[in-house]
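Can you keep this structure in mind? I'll have questions shortly.
Here the complex is missing one protein chain, while the rest keep their positions.
Labels for the chains are A and B, by order of writing; each one numbers its residues from 1.
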Amino acid sequence: MLKGHQTWVFQNRPVIASTGVSGGPFEANSRLANDFDVLHEDLWMGQDSYEKAHRVLMEEALEKALEKGGLQKEKVQFLLAGDLINQITPSSMAARTMQIPYFGLFGACSTSMEGLALSSFIIDNAGADYILTGAGSHNSAVEKQFRYPTEYGGQKPPTAQWTVTGAGAALITKNDGTFKNPVTTSATIGKVVDMGLTDPFNMGGAMAPAAADTIQAHFRDMQIEPNYYDLIVTGDLGKIGQEATYEVLTKSGLQIDREKFQDCGLLLYKEDQPVQAGGSGAGCSATVLYGHLLNRMRNGEFKRILVVATGALLSPLTFQQKESIPCIAHAVSIEMQGEKG
Amino acid sequence: MVKNLKKLYWQISTTVFMVFFLAGCGADNGNGSNNALLNATNPKPLNIAAKGKDNAETIKKDVSSMPEIYDVAVIEGKKDTLIAYKVKHMQRFRMKTIEKKLNKRLEKKYPKENFTVSSDYKIFLEAVRLKERIHKKGLPKDKAEKELQKIIKLQMEMT
Partner (left out) sequence: MGNKQNKVTPEQQKYQQLQKKHELKRPVLKNCIKAFLVGGLICLIGQAVSYFYIYYFNFTEQTSGNPTVATMVFFSMLLTGFGVYDHIAQFAGAGSAVPVTGFGNAIISAAIEHRTEGFVLGVGGNMFKLAGSVILFGVFSAFVVALIKTLLVMWGVL
């Protein structure tokens, strides 16, 4: 059901029945390593190219989600997935393996929430019984496409971010009241915001206005206050983007507790891991939300969270042609069942 | 793993550094050819010409009197005279001017001689080595002349 200008409210409260999260070697050393279901020691994942390794990550996340949900893949009606690689081939090839009717999504790093919002909407409106949604990224495959070869010695500025090697998937299903699982309650679809930033090594700064715009829209449409949520978490803004978003929000009169405003890219890695401004990539919000954050929700640490995944919709071509970076953000609110708001 | 890598490349770079550093210092000290690249050797001038002319000593004195130059090797052959010299560190920016100046000076003083002048370390090294071979191994004069020609030919090489 539409509420306000750009927000869906899911009255039937679709359930996130199970999740699967896979990660690479760098993530195995991260702060949240315990929240990953599958971790690889090898960046190649036994494949002969990074793109194939990327596909393996996606497949594993999807299969893990199904396995934990105790469901045959034939029962799943739709698969909504996406990633950052050209023509989202890793997702499409994972869909080929899964043999589930498939929507390919591209929202750059906001793909995870785009998928979750759409899946919830379809389930909410009885368009399906089970939907798998997921997003992933592979550091080396993404670097290869967007930046320089992996082994190339170019110094990254402190504003650069580290693309997460990992994929997260979730199984969304109808709410029959029996599950003790998180549910999605509303989603705000963001519009593309471009503040004219052109530095591809400072994505956080470019994406911040989009995140702020979507968060503002969410509270405006839902007519609630920020303290409704125990946690507002952004996808991959990194240090700079998060600070900038917070300042924009504060200036616009939206008062959020600083501790309640977190970022997946900053939660994931340890201080001493050389990730510059933080993690990024489609896999960043997907792995942290579907792994770490939902685990904490199940443990009762949070009752209600708002996840705002941000994406920079650029391609190597557009920034070489001196185009500024258009950005987008989608927000999904997730609540633990039984805690009626 | 990344931590290990960090450690690893420090280890690699220090080993590489140490290997070259020690290799440089490890060579036995002394004024032989072993050290001719790094230290001032000050080799005695050498005359391998069969005929009676003997300008080597004076040539060496002349060249050494230039303030920019600190180490000179002179080998006087039948037709050609080889002069190898080292230029003081800060003067190396003016290498070409010094060479021109030296050539002019030599031509003026010894118009009959045919000079090959070089500031190349390799030429200097070879000159010292040739001298050593003559003195220690008693290389005959005609063979020494041939070796001298070889050095001169090496000096001509550009690439």
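FYI, a residue touches a chain if its C-beta (ideal position, glycine included) is under 8 Å from a C-beta of that chain, and two chains touch if they have at least 3 such contacts.
A quick note: this is a predicted structure, and the numbers were derived from the prediction, not measured.
In the complete complex, the residue from A:Pro101, A:Gly127 or A:Pro157 that touches the missing chain is A:Pro157. Between the chain not shown and the residues A:Val76, A:Leu118 or A:Leu197, the one that touches is A:Leu197. Summarising the interface, chain B meets the missing chain with residues 5-6, 8-9, 12-13, 16-17, 20, 23-24, 37, 120-123, 125, 154-155, 157-159. For chain A, the residues in touch with the chain missing from this view are 48-51, 144, 148-159, 194-198, 202, 205, 208-209, 239-240, 243-244, 247-248, 274, 277, 322, 324.
Keep this in mind: only the chains that are shown with their structure count from here on.
Centroid to centroid, with C-alpha atoms defining each point, chain A and chain B lie 68 Å apart.
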